[in-house]
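Excluded from the complex is one protein chain; the other protein chains are retained at their positions.
We just call them A, B and C in the order they show up, numbering each chain from 1.
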Amino acid sequence: MQRALLKVTTHTSRVTVRYAETDQMGVVYHANYLVWMEVARTELCKATGFAYSEMEADGVLLAVSEAGCRYLRGARYGEDIDITATIADSNRRFIEFHYTMTCEGKKVATGRTRHIFLNKEFRPTRLPDRYAELLSAE
Amino acid sequence: MQRALLKVTTHTSRVTVRYAETDQMGVVYHANYLVWMEVARTELCKATGFAYSEMEADGVLLAVSEAGCRYLRGARYGEDIDITATIADSNRRFIEFHYTMTCEGKKVATGRTRHIFLNKEFRPTRLPDRYAELLSAE
Amino acid sequence: MQRALLKVTTHTSRVTVRYAETDQMGVVYHANYLVWMEVARTELCKATGFAYSEMEADGVLLAVSEAGCRYLRGARYGEDIDITATIADSNRRFIEFHYTMTCEGKKVATGRTRHIFLNKEFRPTRLPDRYAELLSAE
Partner (left out) sequence: MQRALLKVTTHTSRVTVRYAETDQMGVVYHANYLVWMEVARTELCKATGFAYSEMEADGVLLAVSEAGCRYLRGARYGEDIDITATIADSNRRFIEFHYTMTCEGKKVATGRTRHIFLNKEFRPTRLPDRYAELLSAE
């Protein structure tokens, strides 16, 4: 019997800009885009077949080792932002996600996060089989 | 030999308003005042003689059960805010702090937080002697 | 001709707890519940018939004068939280909202915010007719 041929490696999430996320410039404070990437990453994990909270309960932490964002135009309070998260690269030691953020089809920002897998003692660890398969990390 | 007669029950901390803390109204987003209260509470604990992180390491969590704030005027980016935290009431089961926030001597906000002591299983617990004495919670 | 008999004075919004919203206690940091109340308040405004961003564009700011929250149990990463916001009291000078937050039907927290209407110069102002009617503030 065959395994599923199609794996989920991308997913789009939507957030509505909160007042709390704006700053006095009248647009979203730049650090908050990283939070939106986290929302999209969480939902992408769910779409591949597991909740990230389960992985943590299994003793594997997905620690951010690098994060970056390019800002193309300021997002504003009340706007709906679509964040497409994609698994760009992965193996048993790390995973990299890329993100595209749009508002009504226009690009707002692009981003990238790289993560390493840590055990509860914050030491690098290898991703267990179950998650490796789901995250294309074999 | 006598115990010290004077206990620290109040302490003033200073924060400088961060751009991240403002919102598009041009003043500090209201939820951030609760974070400043936390800064002042942490420093008040230190002033009484212990680091809150030690208490957590000892298995006692200071969980917020109530929080409130009255806003008198909006704080602005770059302003120095003085937060005076005071132990208003305490026993082995709970502790209540009151806060006054000022900017150049003018009152900006007042606040109040009430906390209960929890163990690592998030069950109510009694505050151990060492901390009870320091927090006037006997 | 009659005015509409039924006004919207309550609305329920849902948020999913973000990792960013947790703290090292393993539950949501208490100040973030105020942000959820803002999300529910924004959606309640929309449900009554206007976007809060329009009101701001019209030169009326809804400044928080008081906020409070009682925490019943810690919300956790990934949980869906339903926030019911209700207009508890209002006139041309102020508005008060009450909030109930639940997770799978169990109460997590209750809250309350009171707001005054300010003009662009941060001076108290009277709420214009259009919004007064929608917010039951006549």
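Annotations
Convention: a contact is a pair of C-beta atoms (placed from the backbone, for glycine too) under 8 Å apart; a residue touches a chain by one contact, two chains touch by 3 or more.
Everything numeric in this text was worked out from a predicted model, so none of it was measured.
Taking the complete complex into account, C:Tyr77 is the one of C:Tyr52, C:Tyr77, C:Phe94 or C:Tyr131 that touches the chain left out. For the chain missing from the display, the contacting residue among A:Arg70, A:Arg93 or A:Lys107 is A:Arg70, taking the whole complex into account. Subunit C meets the missing chain through residues 19-20, 22-27, 29, 31, 77. The chain not displayed touches subunit A at residues 24-25, 30-32, 34-35, 38, 56, 61, 63-71, 74, 122. Interface with the hidden chain, as seen from subunit B, comprises residues 16, 18-20, 35, 38-39, 42, 51-53, 76-78.
Keep in mind that, in the parts below, only the chains that are shown with their structure count from here on.
Interface residue usage between subunit B and subunit C, two copies of one sequence, is largely shared: over half of the residue numbers at the contact are used by both copies. Taking the mean of all protein C-alpha atoms as the reference point, the chain centroid lying nearest to it belongs to C.
The mean-CA centres of subunit A and subunit C are about 29 angstrom from one another, to the nearest whole unit. Subunit C has its Cα centroid 25 Å from the Cα centroid of subunit B.
In subunit A, the residues that reach two or more other chains under the touch definition are 19-20, 77.
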